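First the structure, then my questions, so here it is.
Showing chain A:
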Amino acid sequence: MLPLTVGLTHYVVLSALLFAIGLFGVLSKRNAVAVLICIELMLNAVNINLIAFSKYITPTLFIGQLFAVFVITVAAAEVGVGLAIIIAIYRNRLSVNLDDFDWLKW
Partner candidate 1 sequence: MENFPVLLTILLSPVVAAIIMAFIPREEHLLIKCVAATGTFISMALSLYVFFAYDQSLGGLQFVQRIPWISDLGVTFYLGVDGISLPMLLLTNLLGFSAVFSSWNVNHRPRDFFILFMLLVTGVMGTFVAQDLFIFLLFYEVVVIPIYILVIIWGSTKRVTKEYAGMKLTIYLLIGSAFLLVGVIALFMKTTAIQGAPDMSFEGLARAARYLSEFDQKWLFALMLFGFGSLLSMWPFHSWSPDGYAGAPTAVSMIHAGVLKKIGGYGLIRIALYILPAGAKFWAPVIAFLGVCGVAYAALAALAQKDLKYIVGYSSVSHMGYVLLAVASLNVIGVNGAVANMFAHGIMAALFFSTIGFIYEKTHTRWIPDLGGLARQVPRIAVAFMLAALASLGLPGLISFVPEFTIFIAAFKVYGGLAVVAIAGIIITALYALRAGANTLFGPPRPEFNHLRDIRGPEMVPLVVLGTVLVVGGLFPFLLFDVINSGVVPLMSQIGGALKIGGAF
Partner candidate 2 sequence: MNVNLSLLAPELFISALGLAVLILGLIVPKDSRHGLGWLTVFGLLLGMGITMAGWENQGTLYGGLFVVDQYAVFFKLTFLVAAFLVVLGSMRYVDMMGDQSEYYSMILFATLGMMVLASAGDFMTLYLGLELMTIAFIVLVCFRRNDVKSVEAGIKYLLLAGVSSAVLLYGLSLVYGLTGTVVIGEVGRALTARPVPALILGLAMLLAGLGFKVSAVPFHMWTPDVYEGAPTPVTAFLAVGSKAASFAVLLRVFIGALPAVWAHWAMLVAVLAAVTIIVGNLVAIPQTNIKRLLAYSSIAQAGYILVGLITATGPGIKAVMFYAFLYVFATVGAFTVVTQYYSVTGSDEIKDYAGLSQRSPLMAAVMVICMLSMAGIPPLAGFVGKFYLFKTIINDYLWLAFIGLIMSMVSVYYYLKVALVMYRDEPADPAPIQLSAPVALTLLIAMIVTIVLGVYPGPLSEATNVAAQSFWR
């Protein structure tokens, strides 16, 4: 077993992977709620980045952490609105499948 030191790179890679997973989900999931969750994944990837950078690059300042707190808060608000809309659309269309929502096009 190699001595494992976790450095900035690892966090950044993790964040990138998470972002990519979220991205993949956004593009491939058909359920609106799932897509919303995937967006949250992407935001969390950002949070990892922010905190990692904060820790390694500006260890004395808490800029990154602060930023992450804001992101989390705002994301919560966004999800709140988002779920409300999903419910509204479900009421109208009896579906949360994104493929059904193509009345507006061209």
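The rule is simple: a residue touches a chain if its C-beta (ideal position, glycine included) is under 8 Å from a C-beta of that chain, and two chains touch if they have at least 3 such contacts; residues count from 1.
Regarding candidate selection, all candidates are chains of the complex that A comes from, given by their letters.
Predicted, not measured: the structure shown is a model, and the values here were computed from it.
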Out of 1 or 2, which chain touches chain A when the complex is considered as a whole?
2
Can you tell me which positions in chain A touch candidate 2 when the two form their complex?
12, 19, 22, 26, 32, 35-36, 39, 42-43, 45-46, 49-50, 52-53, 57-58, 63-64, 66-67, 70-71, 74, 77-78, 81-82, 85-86, 88-89, 92-93, 98, 101, 103-106
